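As you look at this complex, bear in mind that one protein chain is not there, while each of the others sits in place.
Moving on to chain A:
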């Protein structure tokens, strides 16, 4: 039996209160608890985090492999979703 039997986990760290968890890398561990302790030792040796998530890499569903993919096309052609689409006279305050 080798380390190949240990599954791959992705690690997410919350840097401080008020921030989202951010993906920081991956590691191998035998189970969730070991993944958490390894993640602490590996990714937060200098107070980089106040909270850690680990998730089996195989449980992540991801969008298709290339940014060119039309998957994201619906967000590109709706300029009216952005505040800058609307002309407001300069002398209208607070808008």
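Heads up, the rule we're going with is that contacts are C-beta pairs under 8 Å (C-beta built on N, C-alpha and C of every residue); 3 or more make two chains touch, one makes a residue touch a chain; residues count from 1.
As a convention for this text, contacts and distances are computed from a predicted model.
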{"item": "Name of the absent chain as recorded in UniProt (options \"1,2-phenylacetyl-CoA epoxidase subunit A\", \"Cytochrome c-type biogenesis protein CcmF\", \"ABC transporter ATP-binding protein\" or \"Sulfide dehydrogenase (Flavoprotein) subunit SudB\")", "value": "\"1,2-phenylacetyl-CoA epoxidase subunit A\""}
{"item": "Which residue of A:5, A:77 or A:90 touches the chain not shown here", "value": "A:5"}
{"item": "Footprint left on chain A by the chain that the document does not show", "value": "1-6, 8, 10, 25-28, 30-31, 34, 41-42, 45-46, 57, 60, 62, 64-68"}
